[in-house]
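Moving on, here comes chain A:
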Amino acid sequence: MTDIGRDRILQRLHKAAAQAPDLPPTACLPIAAYDRAQRLERLTTLMSAMRTQIEVTTARDWLDRLREILKNRNLRSLLYSPETDLGRELKAAWPTDPQGLPALCTWKGPIEEFKDELFQIDASITTTLGAIAETGAIVLWPDDKEPRLMSLVPPVHIAVLGSDRIYNSFCEIIQAEKWADHMPTNALLISGPSKTADIEMTLAFGVHGPRELIVLIIDET
Partner candidate 1 sequence: MPLYPPKPDKVYFFGTCIIDAIFPRAGLSAIRLLEREGISVVFPRSQSCCGQPAFNSGFPDEARQVARRQLNTFNRDYPVVVPSGSCAGMMKHHYPELFAGDRDKERAFRFSGRVFELGQFLTDVLKIRLADHGNPLKVAWHSSCHAMREMGVIKNAKALLAQLANVQLTELEREYECCGFGGTFAVKHPLISGAMVRDKIDDIVQTGAKRVISGDCGCLLHIRGALDKCGLDVETQHLAEFLWERTNG
Partner candidate 2 sequence: MAEPARFDFKQNIAKALKDNQLRNNLRSAMDGLRVKRQDVFDDALELEELRRYGNAVKERALSRLPQLLEQLEQKCTQNGIQVHWAETTDEANHIVLEILQRHKATLLVKGKSMVSEEMHLNRFLARHGIEALETDLGEFIIQLDGETPSHIIVPAVHKNKDQIARTFHAKIPGAPYTEDVEALNRIARATLREKFKAGHAGLSGVNFAVAETGTLCLVENEGNGRMCTTVPPVHIAVMGIEKVVEKLEEIPPLLRLLTGSATGQRITTYFNMITSPRNSGEKDGPLEVHLILLDNGRSRIYADPKLRQTLYCIRCGTCLNHCPVYTRLGGHAYGFLYPGPIGKILMPQIEGLPAAGDLATASTLCNACEEVCPVRIPIPTLIRRVRNESYDASDAAAMPGHGYRRNLMEIITWKTWALVNSRPALNRLIIKLAGRLGRLMPAIGPLKAWTQVRSRPRFAPKSLHQLIREKGVPND
């Protein structure tokens, strides 16, 4: 049934398209250009406006900063990946008896087996691929080490970003990193915690995804 449908649809379209003039490709719009400091500032400003908590820190201090942020928040568990550099560093520095801090936990098996546990976890920490200054968003390419739902299901999501990975624009990162040649299973732009304004246009956060998004920016300049 659908093959015939397919052919009929395409036949109609081809017939009509044949009469259309050939149009040139559309020239790209100019890419916004900021310097490094401006990129960091713009990202911080725009994402903060979307109620993201931005913490600029250094490679030496980020763990202390993280502990400070998470201390006494009444979070029981922090999901992390033991297979990333970030995860290994975190694990090495995390106290075995985390007083007032969440206990570390890891993803186990495929989602079908891990689902119930995942929905009970309070917080997660992930790496990022980069960020976009123009619109204010972090970029994630989830993978086998850091699955997609890490940045969605736990009510608090912490993302770690190197300040040298902040691109001017979405267009720039697509072109510079040749996304079109190797798109991953899932690529994500995230600009803040989950939100909705479906009731009387009143903004409310944490409707389905995280209530809080915390971005730790490692800035070595």
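Candidate entries met the following condition: all candidates are chains of the complex that A comes from, given by their letters.
Here are some notes:
Quick note on the criterion: a contact is a pair of C-beta atoms (placed from the backbone, for glycine too) under 8 Å apart; a residue touches a chain by one contact, two chains touch by 3 or more; residues count from 1.
Everything numeric in this text was worked out from a predicted model, so none of it was measured.
Here chain A appears alone, and the candidate among 1 or 2 that touches it in the complex is 2.
Considering their complex, residues 1-3, 5-6, 8-10, 12-17, 19-26, 28-29, 46, 50, 107, 109-112, 114-116, 119, 135-137, 143-144, 147-149, 152, 169-171, 174-175, 179-180, 183-202, 204, 206-210 of chain A touch candidate 2.
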